[in-house]
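The complex is shown incomplete by one protein chain, all other protein chains being positioned as in the whole.
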Amino acid sequence: MIIVMKPGAPMQECEKIKNGLINNGFQINEIVGVNMTILGVIGDTSTLDINLLRVNDWVEKVMRVQEPFKRANRMFHPEDSVVDVNGIKIGGKKIVVMAGPCSVETEEQIISVAKSVKLGGAAMLRGGAFKPRTSPYSFQGLKEKGLELLKIAKQETGLPIVTEIMSADKIERFVEDVDVIQVGARNMQNFELLKELGKTNKPILLKRGLSATIEEWIMSAEYIMAGGNDNVILCERGIRTFETYTRNTLDLSAIPAVKKLSHLPIVIDPSHASGMWWMVEPMAKAAIAAGADGLIIEVHNDPEHALCDGAQSLKPERFAHLMGELKGIAQIIGREM
Amino acid sequence: MIIVMKPGAPMQECEKIKNGLINNGFQINEIVGVNMTILGVIGDTSTLDINLLRVNDWVEKVMRVQEPFKRANRMFHPEDSVVDVNGIKIGGKKIVVMAGPCSVETEEQIISVAKSVKLGGAAMLRGGAFKPRTSPYSFQGLKEKGLELLKIAKQETGLPIVTEIMSADKIERFVEDVDVIQVGARNMQNFELLKELGKTNKPILLKRGLSATIEEWIMSAEYIMAGGNDNVILCERGIRTFETYTRNTLDLSAIPAVKKLSHLPIVIDPSHASGMWWMVEPMAKAAIAAGADGLIIEVHNDPEHALCDGAQSLKPERFAHLMGELKGIAQIIGREM
Amino acid sequence: MIIVMKPGAPMQECEKIKNGLINNGFQINEIVGVNMTILGVIGDTSTLDINLLRVNDWVEKVMRVQEPFKRANRMFHPEDSVVDVNGIKIGGKKIVVMAGPCSVETEEQIISVAKSVKLGGAAMLRGGAFKPRTSPYSFQGLKEKGLELLKIAKQETGLPIVTEIMSADKIERFVEDVDVIQVGARNMQNFELLKELGKTNKPILLKRGLSATIEEWIMSAEYIMAGGNDNVILCERGIRTFETYTRNTLDLSAIPAVKKLSHLPIVIDPSHASGMWWMVEPMAKAAIAAGADGLIIEVHNDPEHALCDGAQSLKPERFAHLMGELKGIAQIIGREM
Partner (left out) sequence: MIIVMKPGAPMQECEKIKNGLINNGFQINEIVGVNMTILGVIGDTSTLDINLLRVNDWVEKVMRVQEPFKRANRMFHPEDSVVDVNGIKIGGKKIVVMAGPCSVETEEQIISVAKSVKLGGAAMLRGGAFKPRTSPYSFQGLKEKGLELLKIAKQETGLPIVTEIMSADKIERFVEDVDVIQVGARNMQNFELLKELGKTNKPILLKRGLSATIEEWIMSAEYIMAGGNDNVILCERGIRTFETYTRNTLDLSAIPAVKKLSHLPIVIDPSHASGMWWMVEPMAKAAIAAGADGLIIEVHNDPEHALCDGAQSLKPERFAHLMGELKGIAQIIGREM
């Protein structure tokens, strides 16, 4: 960590800061420049609060040299992490596709979609039981009943279940019923929820917040890992920008960035980012080409009558066709599907 | 609501959509343009899910004409709402200032700051007991112990307490101990928490999410109001933009915008937006000049030893001096302080 | 176009607006809703200035139903446009790769890189002679001398030249010496330059501005086309977002979006977006998978001694290897390279 002192900072102020840090076990290396003095802080600075150092009025700025995350940091864990979901490995050579409807609606619907996506090549079933909606007047999901229907679909197809949790009081139920617990973009910094999930050993699919930096996103993974649960899968689903033609801007450069910074696997959700089914296909192909470890895609057998987000759902036939192309791209870049 | 059909949309597709809406009690008015047909939907469209209409492939786009919120909408409630906090009115002619430290640290600290800000003219005491932190390794607040200390400070000074809640399981305790329950920016779309707060009748200070549009923010207020609790105070605290010199960009145009769209009061947090104490003063003055109903300002008796965010805290003397200037500006624009 | 009147708008105000539009040759269709009246404007609204209609205080908002561009609009030109550069076709089945150094530095350098990229499979040579730099103290390019060196490299290799223009007074020279004239992101709305380029018939590579919406970008193409020059190639090179790990966020969803809205070809610049060479490869592959018509990639024979942006340049060997993978992906999605 680098502490830049203001021009003319009195020696005793520098000393005060240095001594504070030395007393906390850090070493300090000083660089005296033309206009300003710089203090280089040596030690494990990941637990140092940058704001506590900025408080001294003689400090111009404080800059981190090293990322503030440890357990999620590739520097200390050079090989890729592989998360095991009932024997399916996420983060290895094989790319994993999770597919299914935005919302669980009826038993018939979820079983029908589950069978279709399995046939198409999906390895897991996604489907929302608890739905975060911008409007209190929109359909909020079937809730516990939705979890029941997902379990039936799993029995019928053998596909593990991925579904979103919205509050910590449901964790016990999710741990029992669900194979991958999804934390939605809006809850990426719901720290109380993250802490509780860190106490389980369930795989967690952690979506990136709408305006979360890659660092903040990995810090949210660190919250879960700090609690003892290393089974974190990162999921990029579009960030908020000034562009309004697409609902969000899918940030595919997050794939190589995450792979550089962290050892955790990363999957891409092309459905939520664009909000339009005809964009899902090119963006899914692009995600695989860019090195994603998996995809999470909305598929619905009857999008026109979907209770939510039908406009971004693929029909089963298109999904199956897309899977064929994805397989081809995976092969070109040395992966499997 | 306006539904724009694609050029060449077959008549039966238009009819299908029209009949669906008519069966749900809406009236439809059709405009046949040169290239495209437009369906105007008449009725209470606030409960209509825009995505359900976009799903038909012959629909080009769907545009809302009217805001999707009702209870928070000024159109149906033209006069300003005034929220009463133990007799202090927020949203009336008088501007209300809430001040105090980022975190409650010790009994001595919170009592000392509370006395200082009261002397300076603050009407309420703010102070964090539960702290949302980006890093799991940062100080997370004194939690329940912090609430106890806030209560002591309230007894000593008579100042009502504003403090942040981070999970629904603490609501009962907050309802008992706290005067205004703050929902932080990161929880603005923690819908489960909002729904539970809607069942209380406590004043809620709802911070705007880092990348929330004004409409989404008011929709989160609508969640609380839809549950029966109309005591919502909106709080702008900076949005996330590409600019990195300031921590966030304080969006003061949200003040006139919110006043146009909604009847709810709005207060400004200049401390979190900038992250630097020397910016707090000009931005606080600007907020009052732009018509804010109140301010929430960080004040600390010893910023250098604060356990969090000292760099953005004013010392009591500066706070008192600032209050003098604010009073002058309030008078110029026809408000009181 | 849709004009939404405020609740309670007096009849005569509606009439005033209606008559103004009718006198300009538009038809008006009125929808009287529960709370507000809507005027549907029928006719060619692309030349209507939305702000002139918003000026009436009884107008709540004005919404475009149809895009404001005509010549660039796929609605009126359903088949893909193909731009011909000395016989090389951009926008057809075959994907075109332009490669070369950020800046032209010496004769030896540009010839060496030109030969390498030709060998690697590039169809055109890129290289900056006039360089837009954030700092007046940075290297500003070899200017006219750079154009001379590019011409020599073209003679040696036969590769057509793509290079950036920075002011209208250089157009004559560029028309003579250059095969594709590049308009940089910072000049995307330099309307005087666009108008002058519209008077030539040279292919123009129009980069998207750092914070330009897709609509604004196509409107800048419209400026060139309105002048009579239809040879416009759009180029996405990263947009500015809150994310700081990458220099810019490459918006690959612009590919399907542009293809939907316009008939113009689109190429991707993965080098400038990321600013880091190791991100160029995955993003180039993703761009092809998403349907780009071409790529523009920085390649340098000696990045460590490049005079600008070496950090984002590929070495010739890596470029050649990348081209192999790109060819494979192109084939999978039914394109050629």
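By written order: A, B and C. Residues from 1 in each chain.
In the analysis below, a residue touches a chain if its C-beta (ideal position, glycine included) is under 8 Å from a C-beta of that chain, and two chains touch if they have at least 3 such contacts.
Nothing here was measured: the structure is a model prediction, and the numbers come from that model.
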item	value
Full-complex contact with the absent chain, from B:221, B:252, B:267 or B:314	B:252
Option from C:84, C:169 or C:336 whose C-beta touches the chain left out	C:169
Full-complex contact with the absent chain, from B:185, B:288 or B:323	B:288
Contact set of subunit B toward the excluded chain (per top definition)	211, 213-215, 239, 241-246, 249-253, 255-257, 260-261, 273-274, 278-279, 282-283, 285-291, 325, 328-329, 332-333
Subunit A residues that touch the omitted chain in the full complex	2, 4, 7, 29, 31-36, 38, 40, 42-44, 61, 63, 65-66, 75, 211, 240-242, 244
Residues of subunit C in contact with the chain not shown	46-47, 49, 51-52, 54-56, 68, 132-139, 166-169, 186-187, 189-193, 195, 210-211, 216, 219, 222-223, 226-227, 240, 275, 303-304, 306-313
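FYI, only the chains that are shown with their structure count from here on.
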item	value
Innermost chain, where centres are averages of C-alpha coordinates	A
Same or different residue numbers at the subunit A/subunit B copy interface, by half rule	same
Inter-centroid spacing, subunit C versus subunit A (mean Cα positions, whole Å)	31
Distance from subunit B to subunit A - Cα centre to Cα centre, in angstrom	26
Touching two or more other chains - residues of subunit C	211, 241-242, 244
